[in-house]
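Other chains dropped; remaining ones untouched in position.
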Amino acid sequence: MSNIKKFMFVNRKAPYGTIYALEALEVVLITAAFDQDVSLVFLDDGVYQLKKGQQTKGIETKNFSPAYRALEGYDIEKLYVEKESLEARGISEEDLLVDVTVLGRAEMGALMDQQDVVLSF
Amino acid sequence: MKFGIVVNEGPYQHQASDTAYLFCKAAIAKGHEVWRVFFYHDGVNNASRLTEPPQDDRNIVNRWSKLAEEHGVDLVVCVAAALRRGIKEENLAQGFRISGLGQLVEAGIKTDRLVVFGD
Amino acid sequence: MLHIINKSPLANNALDSCLRVAQSGEILLIEDAVYAATAGNAFEGKIRKALERFRIHVLQPDLEARGLADRVIEGVSPVDYGGFVDLTTTNKTCQSWL
C-alpha cells in the first residue's frame, strides 16, 4: 500500500474504572487490518492496563487484559511504556503482561513527534 | 437499614453503575432495604431498553430491571436529565420510571443512608 | 463520616482534597482509587501519613480486578462489597468525593 501512515494510540487511563482502555483496544485491532504502522503507548495510569494477574470475577466484568497478549498475532509489536510512569506506580517490567519497550519521557516525546495520527484515550 | 442510591454515570463508560449495582446486591443480601435508586446526569442512560452489550459481557440495564422485579427496588430516572439525553417512555427499560428531582430529595429524607456513585 | 474515593490519586485531586479538608473518620478506596492503597505508588507516603488520622479501607474486588491484591499498604484494610455496606451503616453519613 502506498498510503501507510504512522498511527499512535496513547493510553493514559486505568482499566475498568472507565471503558476507554477496552474500547481503545478495539480500535487498535481494527487498525491492524488496514496495514498501517501502529504504535501503542502507555503513559500515566495507562501502564496499569498491562498489569499481570487481573482477576475481574469480583466486579462481574470481563477481563480483557489477555487481549494485549493477542496483539502480536495481529502484527502489532510496537508497544512503548514510559519509564517515569512505571516508577511513579512501583510497577516493573516483570509486572507486565507483554514485552514492551521502556522509554524515558524525552524519548517518548520524540517518538510522538514522528507520528502522522495520534489517538489518545 | 433503608438505603437510597444515586447513580450519576451511564452504563459501560464508567464503573459507577456496576459498583452501585454490586453495592445494592450486597446490601440486600445483608437484609437491608434498597428503597430507591435515583438515576441522574448521564446515569439516566442506564434506563435505555435498547442497549445490547456483547454476548460475553454483563447486561447492565437488565441487571437493574431484575433487581427491581425481584426486590421491589424503585428505579427512578430524573425527567429533566433524561429529556436532555434522549431517554423517554418509548425507550425506557422495564422496572424504571421517569419522575422529578423531588424523588431524589425524598430519598435523602426518607432513607437512613444515601450513597452516591459517579465520576 | 465515611469518605468514598473512586479516582486514581496520580490522575485526579479527589483523594488529595479529601485529605486536606476532612480531619478524621474513615476512608474507602474504590474503583480506580484502589491504586492509592498499593505499596510503591508515589502516593504511598501520603497514605501512610493519613493512616495517623483516618481508618482506611480498600475494596478488594477492585484491587483484584487490577491485579494488585498482593500489594496493599500495611494498615489499609481490604473489604468486600458486604464490608462496603457495613461501613455505610456504621458511619452516620457518607460522602463520595467525585
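Residue numbering begins at 1 within each chain, and the chains themselves are lettered A, B and C in the order written.
Here, a residue touches a chain if its C-beta (ideal position, glycine included) is under 8 Å from a C-beta of that chain, and two chains touch if they have at least 3 such contacts.
Note that this is a predicted model, so its numbers are computed, not measured.
Report the copy number of every chain type across the entire complex, expressed with the labels provided.
For the whole structure file, chain stoichiometry equals A x2, B x2, C x2.
As a convention for this text, only the chains that are shown with their structure count from here on.
Comparing B-C against A-B, which pair counts more contacting C-beta pairs?
More contacting C-beta pairs are found at B-C.
Suppose each chain is reduced to the average of its Cα coordinates; what separation in Å results between chain A and chain C?
27
As a quick test, compute the distance in whole Å between the mean CA positions of chain A and chain B.
Roughly 33 Å separates the two chain centres.
Using CA atom averages as chain centres, what separation in Å is found between chain B and chain C?
That gives a centre separation of 24 Å.
Return the residues of chain B touching two or more other chains; collapse runs of consecutive numbers into ranges.
Residue numbers touching two or more other chains: 15, 19, 22, 119.
For chain A, what residues touch not just one other chain but two or more?
16-18, 59, 61
Given the complex with chain A, which residues does chain B contribute to the contact?
Against chain A, the touching part of chain B is residues 12-15, 18-19, 22, 56-58, 119.
Applying the document's contact rule, which stretches of chain B touch chain C when the two form their complex?
1, 3, 8, 15-16, 19, 22-23, 25-27, 29-30, 32, 112-119
Flag every residue of chain A that touches chain B in the complex, lowest number first.
16-19, 59-62
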